[in-house]
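Working notes, structure below.
As you look at this complex, bear in mind that one protein chain is not there, while each of the others sits in place.
After this line comes chain A, so read on.
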């Protein structure tokens, strides 16, 4: 296949599909998240990462596909399952991993940890540990875009577990009322911690949850990068045009437990294995690229590059110093 030519594969709509370069980039970005998270799991197991650690493995196509539809200045906010969003937003693997190990070189100088990381430079607004809080904050980011008269949009990610928090619906109302350029992305991985969506929600069609406020919604195969991207392009265009918020329900799956200390006994091993074997978002892109004539060696080379980055960041995160004791007292207040 010629470079630059669109691969019309499973886009699920009439929007733009991805070029070979984009698929290749997506393969790299998704693989980076996967390998980064596996390494984080390993470091956690070695006692080098403490506290809570929620891995993104399985959901990589969601953030990578959406990020490809954004431009500089667009703002992102998410929950505590945030490592994937940060890497997709262009934050460095070193800075994120060093925050996970609680080191001075981490994005928050070791004072935030896995669930609380931010980057002003990359317009990443956290990393929030309170389920659903990021949704109200997210419409605030969109409010700021509108107040300043830009055409920037804001992405507020949340899980199916957060989808029934009261403030989510307050946020739907406010965003629709004020036509805020906010894309609500529900990452429906079927389980809010250990409770399945069927047991937690009377509504099983979360994409329709904005209907009372007239918020257009779409259910999207979140394991297919091209479909995710196409849906994101549509949602972004809607928001940039000043038509108000948009809701995307990304059907996805997390391979690991809710957090590192969750044995995930509420679902069968076969369920996980089936998704991994038949719907894995990275294997899917790999196959698309191979079918398009990309050589296996090219993919191997990307895998090696990713491995090198991940090994480097793990080394960095283990050898960086802990924060200076004086850091305990800094960043509580800004000088007036």
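Note that contacts are C-beta pairs under 8 Å (C-beta built on N, C-alpha and C of every residue); 3 or more make two chains touch, one makes a residue touch a chain; residues count from 1.
The rule is short, and it goes like this: contacts and distances are computed from a predicted model.
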Omitted chain (choose from "Pyruvate dehydrogenase E1 component subunit beta", "Branched-chain amino acid ABC transporter permease", "Cytochrome C oxidase subunit III" or "Heme exporter protein C") - UniProt protein name = "Pyruvate dehydrogenase E1 component subunit beta"
Contact with the hidden chain (one of A:27, A:56 or A:125) = A:125
Given A:84, A:140, A:192 or A:281, the correct residue touching the omitted chain is A:140
Missing-chain contact, candidates A:184, A:207 or A:255, resolves to A:255
Taking the full complex into account, what residues of chain A touch the chain not shown?
-> 34-35, 38-39, 41-42, 44-48, 50-51, 57, 75, 77, 106-112, 116-120, 125-130, 133, 135-141, 143-144, 147-148, 166-167, 170-171, 173-174, 177, 255, 260-261, 263, 265, 276, 322, 325, 328, 330-336
